[in-house]
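Shown here: the complex without one of its protein chains, the others still in place.
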């Protein structure tokens, strides 16, 4: 199959996901051999309007392992010259002359789609705005789940934390909904629950889901606990409520006792106190494997769009 | 010919410009073949004291297409450690041990010349201060004009917008003045007209020019309309005057009707409302070709100074 841009998780059909995972397995071999020189004449532009160091590093490492070169900005909105009239579309129409692929993080939902509409070269979405999409994170999460649990059909996943604002959870949920007999437990305080648009999407597509407030009752039921951090800013003026939620949705040694032997704990990192350090050494802690898989998935995607 | 530094457009004689354009044409072929590995052991330092993302990306893309490596700072003045006594000359004498060429943007006029005076390795001026020089922009503009109109002798060019402060216009005008029978129309409100030093230079060198306020009367006369943005900061306290000038020097579909079939519209990008989006799809819109030519000219210059 061919893909031009990587914009949102919805664009990936099941056959595309199967192909991606095959490509990823090939890249695992490439990486084990120390990388390749195949793409040494290719140039990737990292165009980050909003910061995101680990995501940027993951993409740039992937490009380096492919042998390619990178031009990069950590915070594009600050480093433009003083001209106030900069427009995303103009910038893309300039930058697409400088490179073979643009990795774009934008600060507004829809920014990446606007960019793709005018770009001569492939665009990969590296996150666009709070509540927007972050498809490569979702793809690497899915790949991690597949590698660690060896199943996707019939998978039971708890999504925990700030589900209303979390773009990683949204993107991953979209992908999971494509598989058979998947059960998704959205576990969050009411004020942070998954938004109605996603729930409608699942209803229309006959995806099983449930909204839960109590994490501990869900833990014994699932194969995957996907945790995300709860932003202090969401609780302006109410430290008590914030602290209460942090405690209720905290994963520690006691939570692990409720969890299956083969279940896994995931987190898109960096964490903000939602997982105790004692969990790190448990074999079910998969969050540091996610970052390894991130390089692999991004190598596969970069190579794919540059074909 | 040999060149050590690229400091200002004045240093380029007609034979040098001819050689540069020949080198650029060779680089077009290199780029069409996907770049070269010839310079893979060379290192370029991007030392930007002032931001300028697109210029930096253009240089770094050029170096990457040559196969070379880049060390880079987006905003050197912020990223020095706390020592207050940093001096440009000391910095250059350190950085010239790290690389084979320094691409320098400095925040003061003359900064790049001071750097060149102490540097062991070639310096390329990527812009020095408001009203200073930006010679590579001028060279790529000249190359674009030559490619698009197929002439330089006898060329008629309208320079439009903030001519007093605009370094791209100054640098390009210097270069154009070297060709035969060139006519330059400086089109700007009186307060933003081209400064006296440039006008004296043209008088001494018998270059034809005229100062105009009315853009529409000039449009039918010229082969090139070179537009630049008018900075809101220039009109402190007077939004009315600013808005009036924006309107008077605006290029849109109506302006295009006044323009020759073979004339071209240029802009150093990013634009700030001086060109309507409806112009983008007109075959006379050359501003996105300028950025393509920027990589080519910078490849040619980088290779030249590293010889």
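Letters are used for the chains, namely A and B, taken in the order the chains are written, and counting of residues starts over at 1 for each.
Everything below uses one rule, namely that a residue touches a chain if its C-beta (ideal position, glycine included) is under 8 Å from a C-beta of that chain, and two chains touch if they have at least 3 such contacts.
Values in this document were obtained by computation on a predicted structure and should not be read as measured data.
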With the missing chain put back, one of A:18, A:51 or A:238 would touch it. Which one? A:51
Sole touch to the unshown chain from B:76, B:116, B:155 or B:251: residue B:76
What chain A residues would touch the chain not displayed? 34-35, 37, 50-58, 60-61, 64-65, 67, 70, 72, 74-75, 229, 231-232, 269-273, 288, 291-292, 294-295
Touching residues of chain B against the unshown chain: what are they? 40-41, 43, 45, 69, 71-76, 78-87, 90-91, 93-95, 97-99
